[in-house]
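In this view, the complex is presented without one of its protein chains, the others remaining in place.
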Amino acid sequence: MDIILMIQALAIGIFCYLGSVSSPWLLGVTGGYYTIGRPLVAGLIIGIILGDVTTGIILGVAVQAAFIATISTGGTQNQEITYAAYGGIALGILAEASTGVTVTLSVGIGVLGLFLHNLMMVLNSGWNRRAENAAKKGDAQGIARNNGIYPQIVNFLLRVIPIGLAVYLGEGFVKAFLDFVPDKVTHMMDVLGGLLPALGIALLMNLLIREKSHFIFFVTGFAFIVFISNNMIALTIFSLLIAYVIYLVASNSTPSPISDDDEVI
Amino acid sequence: MDIILMIQALAIGIFCYLGSVSSPWLLGVTGGYYTIGRPLVAGLIIGIILGDVTTGIILGVAVQAAFIATISTGGTQNQEITYAAYGGIALGILAEASTGVTVTLSVGIGVLGLFLHNLMMVLNSGWNRRAENAAKKGDAQGIARNNGIYPQIVNFLLRVIPIGLAVYLGEGFVKAFLDFVPDKVTHMMDVLGGLLPALGIALLMNLLIREKSHFIFFVTGFAFIVFISNNMIALTIFSLLIAYVIYLVASNSTPSPISDDDEVI
Amino acid sequence: MDIILMIQALAIGIFCYLGSVSSPWLLGVTGGYYTIGRPLVAGLIIGIILGDVTTGIILGVAVQAAFIATISTGGTQNQEITYAAYGGIALGILAEASTGVTVTLSVGIGVLGLFLHNLMMVLNSGWNRRAENAAKKGDAQGIARNNGIYPQIVNFLLRVIPIGLAVYLGEGFVKAFLDFVPDKVTHMMDVLGGLLPALGIALLMNLLIREKSHFIFFVTGFAFIVFISNNMIALTIFSLLIAYVIYLVASNSTPSPISDDDEVI
Amino acid sequence: MPKLTKKDLRKSWLNWAMYNLSSMSFEKLEAHGFAHSMIPIIKKLYKDDPEEYRKALERHSVFHNVEPQVGSVINGITASMEEERANGKDIDDDIFVSVKTSTMGPLSGIGDSTIQGILIPVLLSIAMAISSSGNPLGVLLYMVGYVSIAGWLSYFLYMRGYQLGVNSIDTIVGEGSERLRDAFNILGILVIGGLAASFVKLSTAIEIPNGEETLVLQETLDSFFPGLLGLISVIFSWYLIAKKRISATKVLLILIGISIVGVLLGIF
Amino acid sequence: MPKLTKKDLRKSWLNWAMYNLSSMSFEKLEAHGFAHSMIPIIKKLYKDDPEEYRKALERHSVFHNVEPQVGSVINGITASMEEERANGKDIDDDIFVSVKTSTMGPLSGIGDSTIQGILIPVLLSIAMAISSSGNPLGVLLYMVGYVSIAGWLSYFLYMRGYQLGVNSIDTIVGEGSERLRDAFNILGILVIGGLAASFVKLSTAIEIPNGEETLVLQETLDSFFPGLLGLISVIFSWYLIAKKRISATKVLLILIGISIVGVLLGIF
Partner (left out) sequence: MPKLTKKDLRKSWLNWAMYNLSSMSFEKLEAHGFAHSMIPIIKKLYKDDPEEYRKALERHSVFHNVEPQVGSVINGITASMEEERANGKDIDDDIFVSVKTSTMGPLSGIGDSTIQGILIPVLLSIAMAISSSGNPLGVLLYMVGYVSIAGWLSYFLYMRGYQLGVNSIDTIVGEGSERLRDAFNILGILVIGGLAASFVKLSTAIEIPNGEETLVLQETLDSFFPGLLGLISVIFSWYLIAKKRISATKVLLILIGISIVGVLLGIF
């Protein structure tokens, strides 16, 4: 019994590694971070590993909703989504936790994971120095090894060990904890699960909204879903139309640098 | 019993005065005409005074719907909404009239009220002359009194007396009338209640629609409510988007007075 | 019995002629091809002739849906809609066929009809030559006859005879055929009925879509119906708004041929 | 050097906010309301010069009319101009007049249509939705909502007008603001289109016998254009007012007539 | 001085409206329909000059093709030009030809797409909604609606063309009208997008076993994009026609083939 859980925990840890932002093996971020690394996909994979696909997917959907708008720019992330997904969903299934609890578990693990991720980035400086030296010596093989292979050993260990252990040992803790937890706290977790996406979306807004008038578009998108059609494809199509019209407006104006006319004349 | 009704009638008359367009006491039109003066608010107030808040509000909503788009510009109004609201709703509650009948009562009283309002404006010419003289003499107090105080006496009497009497004496008349009234007539009143907002809206259109193409916007607004989402907030948000796009279009064109180029060159 | 059907068949043939694209008698295409010639209208007329208005209209609606976007440009048509409508719907009623079968019948007859229509256009070359000669001789009457009257004899015969015969003789064939036809085939016909409008719409798209970006509008129109409001009037109103905005955008840019400024200066 | 304090300005604003229309007559409208609002300003600036004091009172007692809440910006501008004048700048009566007359029109246009045409009806329709079965919450929401928005707006615009002084005129009547007003205009038209759909209600009672069944005409209309009769009523009323130049009262009578005749004929 | 009367113009319009395509052939199309329409005009203007009469008839017997209802404006313009010519103005045959050839194209483009692509399908789809269960009201509505709109349009445009004469050419083919046509084009594309959604119907019959339950694929599709298969069918057909240059008839055969094979394979 122990052995099976150990293998399962190991497998989950390995997938957590494969889905990490710097793992190269699945066409880099394309098949890794942005595919295997998403909680929705993690739900399916963990469900297969633990033998309960349906629960896995349902928890995957819940965690994905809370992390719908995580964003990684310039190497920084607001939450370590892969740790969060593999740690949280796996423990959620094992401890038979509700979606609210699973999301909260994920958030907690995501915060811890962010430390480990940053630790890896710090340690990578060492490999970087070796790669620089290889470049100076004209040693292409050295670059390839110090860029593509060695740092992955660290990354692998930093993911497989903690996540593997958490899954292997965590079930009991979580279950015991859940027995104690009053209804109020479960409710808090549900509330938090609903609030969390606000953070990621706020970060996206911070990236995209450059002037006050842009708020009109944000509120329009919100209103579309809430009042008109609760369907993201529909919204995307109408947004394309609006963006296209704005593009036309901008195209018609800028090609004519009239304000410069004075100089020309 | 009589005494209670008398006090109630008086109170209603006073609120009708406070909600009038020229009453200063509630921050002028802000808290007066545009707040206390609206049939919706009148419904609540009359409901409190007559001891039946729910009926008051329900009738207030009905009368408000018929007067949703009254507009006062340049001192002229299409209907005297405050007389209409206080007279109509109060009698409606007292006579246990239906919403259709209450709306019709309001319309009738509104028409009579418009005469009284215009009468006040005529009489104000007298106070105006006195204020002019005060100004010529450098008498600031005289201006304040002849602008802010004395004319209000007339306004007060022209509201409290007729509305007070109407409420005090009207119940019996209306009830007797309602006993006679055939179903057909009640139905006519309902029809009229539904038609009335057309008048106010037509006046607003007259104010806003300046060229044929503007009809596209009017019909779009109509279609939005009828076909897409029966929610005025949703419509307002989308209208903001459209108005903003039109603004962008206009901004991109006009800053470049190209037609003047010839002169410049 | 035979006689009645004969008269009915004849009447249907005559309406098929009156609704043809070159028949002048109902204000040309206005009352003819685009009114009497539409399957929807044909359904009503055939229903009256055969004494089953309801079935006629229901089949008319079905066939009209399949032919909603037929288009005739430069004398060419993608399907001969009038033959299709009168032949298909009449046989559909007589053989008590389902809507799917009726649509398939119409499609088949429409293909055959296209040959006959093209045959008429070829034969008209003869009348054209006579009209040319009349013009050369200054014979106005000759033009009128060779343009308006004589070619109609051919058109009349090419419609009344085949459609009349088809209706008169076809009932038995169709019924016998339907007895044999397996369910699968009926289902195929239903599928085809749903697919057919794609052809006409594709031809319209070919006419209207001139650049890739135009696809945004096409998909928006589609999405509007599918996601927002399944009502063509609503879509038309919103399309007017969008087209108007695009028109404003275009108007603001082109009147100022700024790129030519250099020449001017 | 006389200077206006915050207190003077607040008093002046309050006088305006309260007494703008309190002696309204057909020929002078807000004339004395404007003067009333200037009293605290004039008292402070010209307290040592009775003649200037008198002239100032007279100067602001001329015809004035503007949407009062939005129009408070003019009072603010005027206060700042009076202050400059009292401090020696050469501003004669003509300039005061032209400032007022050039801004009254545009401000009334945008103010009336935005406040009475958009803000109030939209707030009301939200409140009505909430209160439709007698719940006071919606009414209270409207009262608090409207008073705080409009009260703040009036105060803010007064102070803004005072800060920017004459320079703000351009922002009000310039080309840029015209575009903005055009945009608000379109916003207004869209919203009143929606108001029409929400509030004008007319349905026909006509039923057409069709074989054994009867066809309820209103249902047929609703199947392709709900509210069509309401739309027609509005456009008809607009046509009478805008194209036939018929007065509002006569249109009211016509609508009453239509209701009566329509019901008698069994159309509605 | 020969002058055309209202009666002449009406007769000419009616001749056009009725006989525009009545002798249509591949090579001449509306040539003689146009001549037919000019007969009342020519009779009146050149009744005293047999040679001019003859030449005029010949002049208008050349190839012509335009959407007939919108195209009546050309007949009106031509009538006014013939009148001017009969009154001495120097208008030779070339000008008549160039007026016709320059307007035929744009008018057919806008006419065919607006009338056959927007007006008729939209009217039909309203009528079909009303008549879908056999009620004749929708059909009657279509008949009355279309004939009055299109009949009025054709008449109005003829008369308008006559009034404005050659000057209207610019309104038809100028830059302003091009923008208008572009806008109508976009209107048309939006509307046919909606037509596609309303009328192209394709649904899959595929069911995927999923544990004990079965997954109905069409329901899954509907949950995120209803009508997706219809949209794909339309774009596929458009691709064949516009990009692969396959004829309409061949596409028809392909659609038939898809229906047969799809049903046989259990896809549809």
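First chain written, first letter: the chains are A, B, C, D and E, and each begins at residue 1.
Here is the rule we go by: a residue touches a chain if its C-beta (ideal position, glycine included) is under 8 Å from a C-beta of that chain, and two chains touch if they have at least 3 such contacts.
Since the structure is predicted, the reported quantities are computational estimates derived from the model, not experimental observations.
Chemist: Considering the whole complex, which of E:Val144, E:Ile208 or E:Leu265 touches the chain not shown?
Modeler: Result: among the candidates, E:Ile208 touches the missing chain.
Chemist: Using the touch rule from the top, list residues of chain D that touch the missing partner.
Modeler: Given the touch definition above, chain D has residues 126, 129-130, 135-137 touching the missing chain.
Chemist: Pick out the residues on chain E that sit against the missing chain.
Modeler: So the residues of chain E touching the unseen chain are 208, 210, 215, 220, 223-224.
Chemist: Going by the touch rule given at the top, which residues of chain A touch the chain that is not shown?
Modeler: Within chain A, the residues touching the omitted chain are 21-25, 27-31, 34-35, 38, 40-41, 43-44, 53-55, 57-58, 60-61, 64-66, 68-75, 78-79, 107, 111, 121-122, 124-125, 127-128, 131-132, 134-140, 143-144, 146-148, 151-152, 184, 187-189, 191-199, 201-210, 214, 217-227, 230, 232-233, 235-236, 238-240, 242-244, 246-247, 250-251, 254.
Definition applied: only the chains that are shown with their structure count from here on.
Chemist: Among all chains, whose Cα centre is located farthest from the one for chain D?
Modeler: That would be chain C.
Chemist: For the pairs B-D and D-E, output the one whose chains share more C-beta pairs in contact.
Modeler: Output for the comparison: B-D.
Chemist: When the contact pairs of C-E are compared by residue number, which of B-D, A-E or C-D has over half in common?
Modeler: From the options B-D, A-E or C-D, the copy of C-E is B-D.
Chemist: Roughly how many whole angstrom separate the Cα centroids of chain D and chain E?
Modeler: Using C-alpha averages as centres, the distance is 48 Å.
Chemist: With chain centres taken as the means of their Cα atoms, state the distance from chain A to chain C in Å.
Modeler: 55
Chemist: Using CA atom averages as chain centres, what separation in Å is found between chain B and chain E?
Modeler: Each chain's C-alpha centroid was found; their separation is 51 Å.
Chemist: Could you say which residues in chain B touch two or more other chains, in rising order?
Modeler: Residue numbers touching two or more other chains: 217, 219-220, 223, 226-228, 233, 238, 240, 242, 244-246, 249-253, 256, 258, 261, 265.
Chemist: Could you pull out the residues of chain E that touch at least 2 other chains?
Modeler: As it turns out, chain E has residues touching two or more other chains at 126, 135-136, 225.
Chemist: Give every touching pair of chains, nothing left out.
Modeler: A-B, A-C, A-E, B-C, B-D, C-D, C-E, D-E
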